[in-house]
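Let's look at chain A:
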Amino acid sequence: MERYGIPLEGFLVISTAMFFIGIYGFLVRKNLITMLMSIELILNSVNINFVAFNSYLFPENMQGNFFALIVVAIAAAEASVAIALIINIYRRFSSIEVEDIDEMKY
Partner candidate 1 sequence: MINFSYTIWILIIPIFMFLLLGLLGMKFKPIISGVLGTIGLGVVMLLSYYAAYQYFFQLPRIDDAYQQILAHNITWLNLSASLQIKMGVFIDPISVMMLVVVSTVSFMVHLYSIGYMKGEKGFQRFYAFLSLFTFSMLGLVVATNIFQMYIFWELVGVSSFLLIGFYYERPSAVAASKKAFIVTRFADLGFLVGILLLSYYTKSFDFLNITGPVGIEVTRNLTQTFLGMSVATWALLLIFMGGAGKSAMFPLHIWLPDAMEGPTPVSALIHAATMVVAGVYLVARLFPLYSFAAPDALTVISYVGGFTSLFAAVIACTQFDIKRVLAFSTLSQIGYMMLALGVSGYGGEKGVGYMASMFHLFTHAMFKALLFLGAGSIIHAVHSNYMNEMGGLRKYLPITHLTFLIACLTIAGLFPLSGFWSKDEILVAAYEHNMLLFWVEYLVAGLTAFYMFRLYFRVFWNKEPHYHHKPHESPLVMTIPLMFLAVASIFTGFLPFSKMITSDRLPFETETNLMVAIPSVAIGLVGILIAFLLYKKDNTRVEKIVKGLGGVYTTIYNKFYIDEVYMFVTKKIIFNLISRPVAWFDRHVVDGFMNGIAGVTVLASRKIKGAQSGQLQHYAFFFVLGAIAFALIFIYLWQ
Partner candidate 2 sequence: MNILALFIIIPILTIIGILSTKDHRGTRIVSAIGMGLQLITSVVLIYMFYAERNAGNHADMLFMVDYMWFESLNIHYLVGVDGISVAMIALTSVVTFAGVFASWEVKDLPREFFISLIVLATGVFGFFISLDLFTMFLFYEVAVIPMYLLIGLWGSGPKEYSAMKLTLMLMGGSALLLVGLFGIYFNSAPNGGQLTFNILEISKITIPMEAQRFFFPFTFIGFGILGALFPFHTWSPDGHASAPTAVSMLHAGVLMKLGGYGCFRVAMFLMPGAAHELAWIFIILTAISVVYGAFGAIWQKDLKYINAYSSVSHCGLVLFALLMMNETAMDGAIIQMISHGLMTALFFALIGMIYGRTHTRMINEMGGLMKIMPFLAVCYVIAGLASLGLPGLSGFVAEMTIFVGAFQHPDTFHRVVTILACSSIVVTAVYILRVVGVLLFGPVRNDEFLKLTDAKWFEKVSTVTLILAVAFIGIVPIWLSDLIRLSLKPILDQLSSF
């Protein structure tokens, strides 16, 4: 099935790539903000999935789209709390490098 001239697989490939790029970013980037951005990549890859599935495979209802909407909303909430916490971290540690935050271990 090809709608809009792009096959579903195209979306899936993109979304999967985004997902793993996000994960890669989360694992290797040291800046907390960048890590947060990687999370956004992951969430957006999910959104692409939902929306793509919805319109290609199950166009009869809107579940996927709604899901994507909600995810967007929650991502925003999450980001705001996360940034607040990062600010707090910066106050306490004078750094937002993830490697510096390891007071608790073992």
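Some points to look at:
Just so we're on the same page, contacts are C-beta pairs under 8 Å (C-beta built on N, C-alpha and C of every residue); 3 or more make two chains touch, one makes a residue touch a chain; residues count from 1.
Candidates were picked such that all candidates are chains of the complex that A comes from, given by their letters.
Everything quoted here is computed from the prediction, not taken from an experiment.
Here chain A appears alone, and the candidate among 1 or 2 that touches it in the complex is 1. Those residues of chain A whose C-beta lies close enough to touch candidate 1 in the complex are 23, 26-28, 35, 98-99, 101-106.
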